[in-house]
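A protein chain is absent from this complex, but the other protein chains hold their places.
So, subunit A:
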Amino acid sequence: MDTVNVGEQSRWRHLYKVLSKPGPYCDEDWVPGSETINTLESSKILVIGAGGLGCEILKNLALSGFKDIHVIDMDTIDISNLNRQFLFRQADIGKPKAEVAAAFVEKRVKGVKITPFVGKIQDKDEDYYMQFKIIVCGLDSIEARRWINSTLIGMVDPEDPESLKPLIDGGTEGTEESISCERKSTESDDQIGFKGQARVILPTLSSCIECQLDMHAPRPAVPLCTIATIPRQPQHCIEWAHQIAWQDKRKDDTFDSDDMEHISWVYHAALERAQQFHIHGVTFQMTQGVVKNIIPAIASTNAVIAASTTSEVMKIATGCNPYLENYMMYAGEEGVYTYTFEAEKKPDCPVCGNLARKMNVDPNMTLGDFIESLGERAEAQLKKPSLRTEEKTLYQRFPPQLEEHTRPNLRLRLRDLVEDGEEIAVSDPAYTIDFRYRLVFN
């Protein structure tokens, strides 16, 4: 054995020991030792996101023996990241997260190569994603998750096992068990910061992000009429200042939630409106929270969720223990609580299933209202949908001529456009695939 190897042996002593002995829970056919260690060290891993979860994920992968890691993130570093994104310092503010994070971990952990890409996941094509063995997500956007999920599912070639890329997803931005028809309190934020989940997705084989979409319902938006005419909460005043007053008074400036002057303007406009209606409680902090949709976040929750995902990456890459099947949720506000279960693969999943998903609708609803509701319905969450049935186009956003042509349909009732039980295809510029729903009249 040469000296480099001896160095590596003692450096990775703990890891190599675990990978060189069989355990009671690993597969009977599992072969411990150098072959497994080589597989681990040669596995190329992609990390999506270099924020709170991403920083931890990069560190964890590097210290789990992975040598070839890529990371994508389009964001730059902000001061409010420093309370948890531990690879960043005051002097890094304004620099791209992916580059700073990659350079830091490369410097600290000898022998690891981390390749950053500053940009969007949508900038990359299937050839790019095909080069990785496993993909780990540390995102705070449901939209990006859905995009990578449908892309990876689309890549699966049943003839080629290498085309199946396990997707390990971590999240700390809060989930609802199911959509609730009751109004959510505006103060529930203080529970979110201690919660998260990790899940393992084997594209086409197990439950996917889209199958589980209704477990992650968006928060119901405050109705516009409340904001415009009958505000009752400080948040309603802030929404008014943000959505209505800004349009009214400063429509030539594009609102930038990172611009302190803009936030300050909205804060003062909200404060004035609140005073007019005798509503208390508008603060600068709350203004920022509402307009930037800020979710509380701390290092410890990130550490738990990020390490859950990387622990699964390591188990999948080496086979040294069974991987998570397929969902672990964590809640830490009262003791330490985790719940591990198998989320179901849905045959009517619009992405990985082959049946259209059932959607109950009011036949008297106009197409326009229905389209608006798709943004908030837990099972759809589509912001800019275009719709068609097998025979005709119901509403098409692009090109403009077609939009104009289909616009009159928006005022028609659903019963006048589709049959009870008819299937519609919905496309949305945020996703590469069509979503299929079967509309069932109430």
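As a convention for this text, a contact is a pair of C-beta atoms (placed from the backbone, for glycine too) under 8 Å apart; a residue touches a chain by one contact, two chains touch by 3 or more; residues count from 1.
In this section, contacts and distances are computed from a predicted model.
Engineer: So one subunit is absent here. Using its UniProt record, which name fits best from "Ubiquinone biosynthesis protein", "H(+)-transporting V1 sector ATPase subunit D", "NEDD8-activating enzyme E1 regulatory subunit" or "Small ribosomal subunit protein mS29"?
Structural biologist: "NEDD8-activating enzyme E1 regulatory subunit"
Engineer: Taking the full complex into account, find the residue in A:L164, A:I298, A:A343 or A:A378 that is in contact with the omitted chain.
Structural biologist: A:I298
Engineer: If the hidden chain were put back, which of A:S264, A:N293 or A:T432 would touch it?
Structural biologist: Going through A:S264, A:N293 or A:T432 one by one, A:S264 is the residue touching the chain not shown.
Engineer: Please pick, from A:S257, A:T340 or A:T432, the residue that touches the omitted chain in the full complex.
Structural biologist: With A:S257, A:T340 or A:T432 as choices, the missing chain is touched by A:T340.
Engineer: Please give every residue of subunit A in contact with the chain that is not shown.
Structural biologist: 7, 10-15, 17-18, 21, 23-25, 56, 59-60, 63-65, 79-80, 82-84, 86, 89-90, 108-110, 181-183, 185-191, 193-194, 198, 230-233, 260, 263-264, 267-268, 271, 275, 277-279, 284-285, 288-289, 294-308, 310-312, 314, 321-324, 328, 332-338, 340
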